[in-house]
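A single protein chain has been removed from this complex, and every other one stays in its place.
And then chain A:
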Amino acid sequence: MIPLNLADGAPPALHGVTEAPPALDWWLLAPFLVLFGAGVLAVLFEAFWPKDSRRTVQIALAALALLVTFVLLILQVEAVGDGTTVANGVLAVDRTVLFFQGTVTVLALVSLMLIAERRDGRDAFSAQAATVPGSEEERTHILAGSQHTEVYPLVLFAVLGMLMFPASNDFLVMFIALEVMSLPLYLLCGLARRRRLFSQEAAVKYFLLGAFSSAFFLFGIAMVYGYAGSVNFGVIRLAVESGGAEIFADGNGEPLLLMGVGLVAVGLLFKVGAVPFHNWKPDVYQGAPTPITALMASCTLVAAFGALLRVFFVPFGTSAQIWEPMLWTVAVLTMVVAALVAVTQRDIKRLLAYSSVVHAGFILTAVVAGSVDGLAGAMFYLAAYGFTTLGAFAVVTLVRTRDGGQELGDIDRWAGLGRRSPALALALSLFLLAFAGIPLTSGFIGKFAVFEAAVAAGAAPLVVVGVLSSAVTAFFYVRIIVVMFFRDSEGEGPTVARAGLLTGGVITVGVAATLALGIFPGPVLDNLLPSSEPGQEPAAVMVDQVTAVPGEE
């Protein structure tokens, strides 16, 4: 441990070393504990609860846990004031973090509705994932109506990781959160009921690439530790300001910082799926069971961006000159490459995956802005995008082939959907228009917010690239509308599974959120997001808002 003088006269602060049992604020830790407890309990239920009623109990437990978590998060909003850290400074609790956590929780709750949906007694998950696809054993399990209720504890653990990820105030905790979030998702991706090999392939791909990126992330942490002498965000920030830990008195520690920032960025950009780390997204989104894709496309993206914003604004907030050019490049690449590749996609899930990559690029422009407005813009964008994308994937679960009732990914075969089920097609059109950023939808306000922040921060060229790629994305969103409404089905068209209460609920929530955030975004913008005061330096506002340097409590 390298001792560090925080200020003249202050005692040297020691971080990460436990001299005395840390004072734990159980109240602020409660959301994590509830989810963790529920997850553990669910695992126990898996072992001991009778099989016939297990599914119902698991769903109820998961829903209850998420609800309680959400209520606890709401109750904390007033209590935390300007923000604080808990558990010896490894987790931050402030309004920004709570916003990310609350958004993740609500989106997870909505995704849970999709995950729990069953048609003809079957959900979207494999009857017995351990069997060889196509084997006799598999058939037996299908006929016996087996099901994986393990899905629910896995989801709970994943959500726990997603709550910790943007709240981490310490790189090691952030790494643990990353793994707690990712490992259950790797598993969930491989559990599709149909096209199982495809699903398993997606899971393996995701796992291998994910493990690879985690290694980068970890390596980056080591570099940063070497530079700053700590993994705590607050300490790193001070170290960056003062040119590194004491041993780098001559300022020659910068290469370590550069490597650290770069490698940590790789890990985070992989999770948000920015180009050139986006290759997993189309494969995984397509292969995973659609409800899990919905969970990943909404919750994981929110959590990952929460963490990314925190890392770049808090520990690395004062070294923007290092990472801004890098993020510029990544943002431009992401917006341009993904938009162009998306044009050639024929499968709706792959298309939505590429679209999610493009949107990650748009949000990155707000990160590049490096201002409070940028943070607020990204937060709004993520919340808006989360609901819209959930709705879109809910629609995807309903459109099926005539034979066998598989989901029908091929967009060209969606012709005539607008005639057959106008309400569904209209809902999807609304989501697509929101993705395209047409006014009166939430997507427009989100886009406006991030682009406004970027222009204000002097990144106008980036915004020009952004709007041009928006125009490209509009092409493929609108193409889907054309297929659904203006083209008659040739041969056999899709069938539309009757929307159950749960799926119908998800679509309704999606439509309501997309319109409400598009027409009356005021309440969310004014009450939930940070606002900068004129004349304040953006970086300064940021720090006060999102960091609490440990030791000050």
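Criterion: a residue touches a chain if its C-beta (ideal position, glycine included) is under 8 Å from a C-beta of that chain, and two chains touch if they have at least 3 such contacts; residues count from 1.
Operating definition for what follows: contacts and distances are computed from a predicted model.
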- From "NADH-quinone oxidoreductase subunit M", "SWIM zinc finger family protein", "MaoC family dehydratase" or "Carbon-monoxide dehydrogenase small subunit", the hidden chain's UniProt protein name: "NADH-quinone oxidoreductase subunit M"
- Item | Residue, one of A:Glu46, A:Glu254, A:Asp347 or A:Glu452, that touches the chain absent here | A:Glu452
- Message: If the hidden chain were put back, which residues of chain A would touch it?
- Response: 419, 433, 436-440, 444-445, 447-449, 451-452, 455-456, 460, 463-464, 467-468, 470-471, 474-475, 478-479, 482, 485-487, 521-522, 525-526, 529, 531
